[in-house]
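Below is one structure. I have some questions about it.
Showing just some of the chains, left in place.
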């Protein structure tokens, strides 16, 4: 089928390629002239045959909101917009309402798979009405990995459900990575263990902890056995923060996910103010020596 | 090759079957007459041709120690014992030393895979000398899943390294299960999500969080979508406790694994004494109502 695709970055560029290989006609728009197929959103709308379907694949937040507002200007009754970016699910309702004023449908799609999706397919979690989701199904079927549809795609519920499921996916991902990280750190700390890499490699088959992430860590450790070249500094793009915030709203205890989020915050601090306070306290009551920061003069 | 196998319970019984299918001669001993091949350990020793190799697959702790002591009596110079149970790795050194007095070798083998190992093969993490491990390699190669040896087997280091790696494996397993559990709880709590099962199922392909455990949870949720029939009560067989203890010895922070262990402790309490104290405190300072336990009578 025909699809407009806004955003041809790391994710969108690959998706266009996978969709074209799958036989779809994809017209891409991106502000960078070297990759775009049309000059602007109006050009995109003009190039598509109504009823149009446009997939938005841009950074979450203002850029997504502005893109959707822009599409509301150039699309019309019967058209459909899919937000495939990492938007917070709470933004889906307002986006859907804005588009609905013009008779434009809306579907939110959480997309997992990163740079591997081009070759292996993307895991998809979508939200929207049955009718709207049905319209995009040929696209979803090409983007998702081959095999049974229900193993790589879920219509999770009404508008917002797709991004909510993707947010939880990322929260779980945070905690799984921490789990593997803690396991790695213990193996690396214990002198009996010759090679943490070999242990992680051996977990690939037959074990309870085998997974795609386990294999990726084995691969990363093969490239750099002591991770000597890599800093622990770890950014976050929001989903982990949102997961803990939504867990609080839902009164769901998430100690493993929260620990993983806090570990990221810590990884970005030069020194922990909390531990400065603890060190200061120990010095106050016990006369325990503290490590002072000497300023050169 | 020929192997003596002590312990024909859930694990040992299946292993005997897998090994026999793989062409090995397995002579099993178990106190239960209906499954044993020989009447006792002496009978086992007599039925094996020297140099004998005996795999011990019995519950960890005293039963394993007593079995190894018993084998030290009936085996001799040049024989070899493998402890394939979930022994704490700190027990491997003493076991090896006891056997070494009689010239008997020792290998510790962490075995993962549970009831699925019979069909799919077991993930193996072993510790011991190169020579000792080499002797048992035909057995390991049959027990482990097919494919490259390093993807389902690791000679992790000297005596103790196998059980240490298996202990860490189980610690990681705890945290992964908590991660998936937290994700499930959030999906179940959010009314936008039609079916947490369908989301877990859809994570099977293409997503970052895909794993064997993820698929097992999708399967469990298919059988009982709200887990309505299952209590949260969760026992532990020691490896999680040992993992946190060893992490403390190694000064490795393991917040996700520890949170998972504590969640198990909590799951076995009727009420939390910690939270009773918190409720009592709130009542003391704020006059906050507490829920009192009324005794009938």
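So that you can tell them apart, the chains are marked A and B in the order they are listed, and the count of residues begins at 1 in each.
Just so we're on the same page, a contact is a pair of C-beta atoms (placed from the backbone, for glycine too) under 8 Å apart; a residue touches a chain by one contact, two chains touch by 3 or more.
Remember, predicted model here, so these are calculated numbers, not experimental data.
Enquirer: Of the full homomeric complex, 2 copies appear; what's the total?
Expert: In total, this homomeric complex is built from 4 copies.
Heads up, the rule we're going with is that only the chains that are shown with their structure count from here on.
Enquirer: Where the CA atoms of chain A average out and where those of chain B average out, how many Å apart are those spots?
Expert: Result: the chain centres lie 33 Å from each other.
Enquirer: What does chain B use to touch chain A in their complex?
Expert: That would be residues 89, 112-114, 117, 120-125, 127, 144-145, 147, 150-158, 160-161, 164-165, 168-173, 175-176, 178-180, 182-183, 185-187, 189-190, 192-195, 198-199, 201-214, 243, 246-247, 250-257, 259-260, 262-263 of chain B.
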